[in-house]
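Only a single protein chain was left out; the remaining protein chains are all shown in position.
Each chain gets a letter, A and B, in the order it is written, and its residues are counted from 1.
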Amino acid sequence: MNNSLKKSRLYLLGLLPFFLIAFLFEILPLANIVVESFSKTGGNGFTLEHFFKIFTTRLYQQSIFNSLWISIFSAFIGIVIAFLGAKAANAASIKIRNIFTSVLNITSNFAGVPLAFAFMILLGNVGILTLIGKNYGIGFLADFDLYTINGLLLTYIYFQIPLATLLMLPIFGGLKKEWKEAVGILGGNSFHYWFKVAIPSLLPSILGTFSVLFANSLAAYGTAYALLSNNIALLPIRISQQYVGEVVQNQEFGCALSLVMMALMVLSILITNKLQKRATGGRS
Amino acid sequence: MKTKTHVWDVIILLLIAAFLILPLALTFFYSVFTQWTDILPTGFTLSFYAGIFSDGAFINSLLRSIIISFVPVVICTISILLVLYVITLYVPKMEKYIEILCNIPYAIQGVILAAGVISLYSGKPGFLSNRIFLLVGAYCIIILPYVFRGLKNTIGALNVQCVIEAAQVLGCSKFHAFFSIVIPQMKRGIVSTMMLAFTMLFADFVVVNMIAGSSFRTAGIYLYQTMSKSGQTSSAIIVILFITTLIISTLTMIIQNKQTVKGRKS
Partner (left out) sequence: MSYIEFRGICKSYDGVNQVLKNIDLNIEKGELVTLLGPSGCGKSTLLRSLAGLEEISSGKIILDGEDITNLPVQKRGIGMVFQQYSLFQNMNVEDNIAFGLKIAKVDKLVISDKVKRAIEMVDLVGKEKSYPSQLSGGQQQRVAIARAIVMEPKVLLLDEPLSAIDAKLRRELQEKIKHVQKKLKITTIFVTHDQDEAMIMSDRIHLMNQGIIEQSGRPVDLYTHPVSKFAAEFIGHYNILDKRKLNILLPFEKFDDGFYAIRPETVHIQSEPIMDDGMYVFEATVENVISRGNVLRYTLRCGDVCFTSEVLFRSFALFEEGQKVCVGIEPHNVLPIRD
């Protein structure tokens, strides 16, 4: 009897809450996105019309392009700044590094709608820097238009920097002092060190960071929505528009757009993995 | 040459820090002055803060935010702890499948998840189309990867198998041992994981905006609606929300430190 008690599968009940949540809110919605993307609006039946519309309409082509463009650029610029920042922080004293890290930790919480608002009062039509620019004739401040994709890019770069630097700091910790010394002994200068030794050895981690940043800005919504409402061709905005707002709602089309965005996410992960493998020479 | 690079390093750090702090600091100053049309603002006032706190609508939205962020964190944490109980003690082979399920949300962040959930459930009968219910469920999925990873790392640092066996030999059941010995040892990890998940949800805008919209006004939604009305009030709200987040993260660290100190001292 005791043996049968031991063999009972009662413990499997422990998995129930998790599977219930995952099933209801992860697996089913995902499956539903796929199914609805290929369903006719408001009814049943297989169709490719949504995807046809996405890839032939100027607005949606532009949305995909803008989403990719802003994600790649903000990630790239974020990485470059983070690289310089992490390199500098790594060379600085512990006290300075700690202060810098605190600034990163604090500002990494600053994103979404609040961030958009902060940039509006900074660089909006009556923003403080804009006014200063006008009053003192500083052209690029006075004429800066926040409510464009370039303005949006600036805000994206802002939220990428703390995240990117926080991810890069530990990576820099992995650089060995001996490598630099070895390069020196072999007659190399710091150019050789950085471009032949340090950056190649950091590359897999940098690619990983890039992937995180890319996904981060591809999915970003609050900042763009607060800054430009629905007046911008950007994938997340176009998706949400199918569900909320004044325009006629079309959830099958929203599902198709979501599927496209998901494909971009997965694609970026796959590409990074591939590049990472190549960068490590197939080691890991 | 060495000192030169050092100066450059400091300048770089200063520039980055200045860029990051500028919008934040500005938002704060904006909230305590009535006029700002030149380099320096004029007319110091705290009236915007007074206004917010005398406005019941904001307090309510803040409470809504706290509750709607806290409930999914608790549900998710308990579910994952139960999962960890089963996979560490009974079916370790299952871990990789659970891990896949917990990593998928990385690829369906925010907008996609919200789209999936409303497409599926809106218009469905009964509790399934209840917006709050959907929001809680979607929030559980948003934080799933972070909660799973945080708790798994915590439990991985413990010698669970051996400790459970020791307790069993002393007459204790596996289940009791897990919850009276293993979980108390995970306290720090659990608290910090929950805090992290909480701050993520507390800052959410996209999911709540898409799933609940104006029918469930959280602080984020309230802020968005205020933005077009009053700049200064908005910045005051931002400052309050931001400070709330900072207090939570600081509290997390204090709790963690206290525990280590306590463990060492007595």
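Operating definition for what follows: a contact is a pair of C-beta atoms (placed from the backbone, for glycine too) under 8 Å apart; a residue touches a chain by one contact, two chains touch by 3 or more.
These numbers were taken from a predicted model, which means no experiment stands behind them.
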### Selected from B:168, B:214, B:230 or B:250 as touching the chain missing from the view
B:168
### Task
Sort through B:42, B:103, B:130 or B:159 and give me the one touching the missing partner chain.
B:159
### Query
Among the options B:129, B:185 or B:244, which residue touches the chain absent from this view?
B:185
### Task
Spell out the interface residues on subunit B facing the chain that's missing from view.
158-159, 162-163, 165-173, 176, 181, 184-185, 187, 263-264, 266
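In this section, only the chains that are shown with their structure count from here on.
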### Query
In whole angstrom, what separates the CA-based centres of subunit A and subunit B?
18
### Residues of subunit A that touch subunit B when the two form their complex
11-12, 14-18, 21-22, 24-30, 32-33, 36, 81, 84-85, 87-89, 91-92, 96, 100, 103-107, 109-115, 117-119, 121-122, 128, 131-132, 135, 158, 161-162, 165, 215, 219, 221-222, 225-226, 236, 239-240, 242-244, 251-252, 254-255, 257-258, 261-262, 265-266, 269
### Summary
Per the touch rule, the subunit B residues reaching subunit A in their complex are 5-6, 8-10, 12-13, 16-17, 19-24, 26-27, 30, 36-39, 75-76, 78-80, 82-83, 85-86, 89-90, 94, 98, 101, 104-120, 122, 137-138, 140-141, 144, 175, 199, 203, 205-206, 209-210, 213, 220, 223-224, 227, 231, 234-235, 238, 241-242, 245-246, 249
